[in-house]
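Coming up: subunit A.
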Amino acid sequence: MIHSTGVEPVLEARGISKRFPGVLALDGVSLALRPGEVHALVGENGAGKSTLIKVFTGVYRPDGGELRYRGAPAAFGTPMEAQRAGIQTIYQEVNLVPMMSVARNLLLGREPRGRFGVIDAAAMYGEAERVLAGYGVETDVRRPLRTLGVGAQQMVALARAVSVEARVVIMDEPTSSLEPREVETLFGVIGRLRDSGIAVMYVSHRLDELYRVCDRVTVLRDGRLAHTGPLAELERLRLISLMLGRDLSDVRSRGLTRFSRDRHRTPGAPSTEDTPTEDTPTEDTPTGDTPAKEEGAVVEARGLTRRHVLDGVDVSVRPGEVVGLGGLLGAGRTETAKAIVGALPLDDGQVLVAGLPLRAGSTAAAIRAGVSLLPEDRKAEGIIPTLSVRENIALAALPSLGRAGVVSEARIDRVVEIFMRRLRIKAASPHQLVSELSGGNQQKVLLARWLAVRPKVLLLDEPTRGIDVGAKAEVQALIDELAQEGLGVLLISSDLEELVEGADRILVLREGAVVGELSGDEVTEERIMATIAEQAEPSDG
Partner candidate 1 sequence: MNREQASRVLQQHGAVMVLGMLVIVGSLAFDSFATPANAASVVVSSSFLAIIAIGMTFVIISGGIDLSVGSLFVLGGVLAAYGSQYGPLVALALPLAVCGVVGLLQGLVIARTGMAPFIVTLAGLLGVRGLMLAISDEGATTYLVEDRAFAALGQGEVLGLSYPVYITAVLAVVAMVLLQRTGFGQNVYAIGGNEQAAALMGVPVARTKVSVYVMSGLLAGLAGALNAARLSSGVTILGIGLELDAIAAVVIGGTLLTGGAGGITGSVAGVLLLGVIQSLINQVGSLTSAFQQVVSGVFLALVVVAQRLLSKAQRLT
Partner candidate 2 sequence: EAPQSAPAATGTAGQQVVQTPTGTAGPTCTLEQFGGTKFDLKTATVGFSQSEKEANPFRIAETKSIKDEAARLGITNLKVTNAQSQFSKQITDVQQLIAQGVQLLVIAPLNSDGWEPVLQQAAAKKIPIITVDRKINARPCSDYLTFIGSDFYEQGKRAADRMIEALSGKGKVAILLGAPGNNVTTERTNGFKDRVKEQAPGITISFEQTGEFAREKGQQVTEQLIQSNPDINGIYAENDEMALGAVTALKGAGKEPGDIKIVSVDGTRSAVQGIADGWLHAVIESNPRFGPLAFETAGKFLDGEAIPDKVIISDRDYDTTNAKDSLGEAY
């Protein structure tokens, strides 16, 4: 990874500042991006990475400083101008049009033309299929994009950005929803881009990836430039200390709290204490007594089936247990979780909480019975953008935070305060709009929402997606702590390391069916990969 320092930067920021009401998101940041380099941009949640990218691409205009592109001052008024000039971007939140078809999303703005300059639909679909196949997405390109999983959508966004003539490609956390296999595909693409002299800016919270593909790194902290330099020379812990703004020795001695390493206990070990739940569900868990198949499970799903999506999935979680769900994109993990909380209509199957069946199709009933889901798609299914951080946190717990339908502001304040502190949510105030927070902090707000209802079982779908190293460790520690307190957790993560470290037991899904269960010593990354691969061939037949 030797790069010639003499090369002129293709894209350069000089002393860029950007202010939002109440926050100085960027404060005199300078950064130079050279042709043929992969440049990592890192920092904590809310450090200003996405904001800087949006300044580069004309979404925001800086309040101060100068942008230079190909040696001349540049000011892109709109993203379109930036694109025309050759800057392609994959944004952190999937920014495509969910209702349009996959093909139209992929080729919007450069559809193949037929006679009379009219779009040639057949050619368009063919082209789209061809391009996407190169990224491992095989699907009916006529389908609306929203019917794809988040990961597949991300691949479409990637393919869209990269398949255009570009001088600069900017990727804001492109791997946060990708599978290992897709990540490899992505790295292949990045390599090709670099070789053809294109500058790549790469934002990620996954340090391993950075060290694998990046040449240089820029660290942002609280909107200021903390460090720029070659990455290979930078020790990992030193990078972390730069990001967090802590002393190197401090990080070294105390380490980063992660999952405690003693997870893989014998399944069913008695939990220290039960999480106290204030309102015991009565109406929603009818007394139709069906004895639990598995002893002591708080939640047990049996034979969850939905045509084309789920095929007889059985899952059970005991108090204090962390059950991982592994599998490739589209394996049906998200669907399993949604089915358990009643957010996905089922053709067949049943969910039991503490041995009593849940009313089908009612999320409210599931929540009252103590089963909650932290959804995968933060923007579409998580935050209420028009409400403040405070209202977002209190939302699900509202009925218990008041009397006779009248809310108690004092109790809300107390709960919000507790969780904002415990999860270190970075916001100007509890009254800031949640849509103004950085992605990672939005995720923490959602986690707080669910913890505030004091669930017995928490289903976490990609809980650390987009969360910085520090916060990720905090969240993982939190999961650990909660499990120790007796909470049952179902953990879905595309980050195999996280899955292995966090889970007591792992169910591997493929094409909507459970194809393997790993527990105890079997819980390793290799075994998970092997289980997926083993099963892949026979089940394809």
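Regarding candidate selection, all candidates are chains of the complex that A comes from, given by their letters.
Note that in this section contacts are C-beta pairs under 8 Å (C-beta built on N, C-alpha and C of every residue); 3 or more make two chains touch, one makes a residue touch a chain; residues count from 1.
These numbers come from a predicted model, not from an experiment.
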Touching candidate - 1 or 2 - for subunit A as found in this complex: 1
Touching residues on subunit A, where the partner in the complex is candidate 1: 57, 59, 78-80, 83-84, 89, 91, 94-100, 104, 108-109, 111, 117-119, 121, 140, 142-143, 160, 345
